[in-house]
Structure formats: C-alpha cells, structure tokens
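Apart from one protein chain that is not included, each protein chain of the complex appears where it belongs.
By letter and in written order, the chains are A and B; residue numbering begins at 1 in each of them.
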Amino acid sequence: MNAWTWLIQRISALVLLIVLGLHIWFLHFAHSGEVLHYSEIIKRLGTPIFLTLDILLLIFGLYHALYGVYSVFLDFGFGFKTRVLVLGLMIVAGIGFLGLGIYGFWVFIF
Amino acid sequence: MPSNETALSLAFRAKTQVWTTIGMWAWILHRLTGLGLVLYIFIHIVLMSSSLLRGQQAFDAMLTLLMRHPVFEVFDRLLLGAVLYHSFNGIRILLFDLGVGIGVRSQKVLFWVFVAIAATLWVWSIAVKF
Partner (left out) sequence: MAEELSVKVFRFNPDSDVAPEFHDFQFPSFKNMSILDVVMHIQNYLDKTLSFRFSCRVGMCGSCAMYINGRPRLACRTQVSSLSTQKITLMPLPNFPIIRDLVVDMEPFFEKWKKIKPYYVPKKEMTEPAIVPPGAKEREFIDDMLDCITCGACYSACSMVATNEEFLGPAILNRAYTLIADKRDAIRVERLKVVDRSFGVWRCHTQFNCAEVCPKSIVPTKSIQNLKRRCVLRKFGIRK
C-alpha cells in the first residue's frame, strides 16, 4: 500500500505544479488583479477545459494535502488503532471536501 | 537502569536536534507551508463552493472582499510565498526521488537555487501588484 500511495503523492505533486500554476495564473495574473465577477466564472466553468482543470485541482489537491497531513501524523509513531482511526478521518475529510467542491460546480456539470 | 524519560523529554530532544543544517530548515519550512496550505485549501473549498451556490450577488460581494480588503492583500502575498516555497522545494524533493542531487553538498546547492527562483518569482509577483 505504502509504495502506491507514495507514488500517487508524487504524481499529484507533478499534476498540481501544472494545474495549480494555471489556476493561479488565470485567476490572478491573466487580468491584472481585477475583481473576478460571477459572470466570468460562469463563462469559464461552462467550458469543459476549465471545469476539468478545476476538478483535477480539487481531486489531486485534496489527495496531496491529506497524504501530507497523514504523513506528518505517522511521523509521531502512534499505535495501530490510532493510525487506522486517523486514516479513516482523512478519507472521510477527503470525500467530504471533494463532495462539497463538486457540489459547488453542480450547475456547471449538469 | 537506563532513563528513557530524560531522553524522551521534550526539552532534551529539542536541545539535541541538529539545528545547523540546511536540510533541517528546508524540511521544517516544507512542513509548515504544507500544513498552512492544507488549512487554506479547506477554507477555500468551503468559501468558494458556498459563494457559488449562493448566487451572483453573494459571490461578487465575497470576491470583492477577498480581492480588495488590505488584510487579504497581505494574506494573499503570504499565501503565494508559501505556495512558491512548497512548490520549489517540492521540485527539489522530486529530483531526489529521481536520484538527482543526492549528496551532502548538492542538496544544499539545489536548495539555494530553488529558493532563489521562488524568491524572484515572489518579488516579481508583488511588484506587478499581485
């Protein structure tokens, strides 16, 4: 299990470098700090590319973040039962925030 | 009888770490920025989703607050700094995973190179009024 989750962590890092970079670029640099309006967001999220990018960001961002947090937790050497509990928490948090994020995009997906 | 309590005491452990290496600080900063960014991502998802769902007016009001209020302007710059550090030190770590630069000296060189790039990008971003 460890080798797989670690590998996906590294892959998510690469994906994030690209996707997060684009995200920050488009939202902040591409139109020199003008306040973003709902209408622009609607237009963007209406296109499959931007919607895909944002969903990728959501999935890989959450994975990378929660793997990182779990990694820090593991560094403190807690016992098996505690580890299982916290792992469960991470998975629940991941699914929860992913669900919330997708729900926010609901209108644009359907 | 060996004493584990003393060896395990926080004071003893804190005092006997190796604080004088680049690797130690690179790791600490990576961890701190990481944890900070995790907190941010949770808040960001909740905020953005709820704002989108509440409709045009609520969304625009939230965005105006986030992109214009002076506190958030400072916060955004710190956030960018954290993202840049974590990203570039992350690239350094990916290089280690590919077998590149794994030496006492080379890992330090890599650190400074990437920090320099990240710092340059950060300063430039602030200069162009990020």
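Assorted remarks:
Heads up, the rule we're going with is that a contact is a pair of C-beta atoms (placed from the backbone, for glycine too) under 8 Å apart; a residue touches a chain by one contact, two chains touch by 3 or more.
Small disclaimer: the values here were computed from a predicted structure and weren't measured.
One of A:I18, A:V35, A:L74 or A:I91 touches the chain omitted from the figure, and that residue is A:L74.
In the full complex, chain B contacts the hidden chain through residues 1-4, 6-7, 12-13, 15-24, 26-27, 30, 93, 96-97, 99, 102-104, 107.
If you put the missing chain back, the residues of chain A touching it would be 2-4, 6-7, 71, 74-77, 83.
Basically, only the chains that are shown with their structure count from here on.
Between chain A and chain B, the centres computed from C-alpha atoms are 16 Å apart.
The touching residues of chain A, counted against chain B in their complex, run 10, 13-14, 17, 20, 24, 28-29, 32-33, 35-39, 41, 58, 61-62, 65-66, 68-69, 72, 97, 100-101, 103-107. Across the complex, chain A is touched by residues 31, 34-35, 37-38, 41-42, 45-46, 48-50, 52-53, 55-56, 59-60, 63-64, 67-68, 80, 83, 87, 90-91, 94, 97, 125, 128-130 of chain B.
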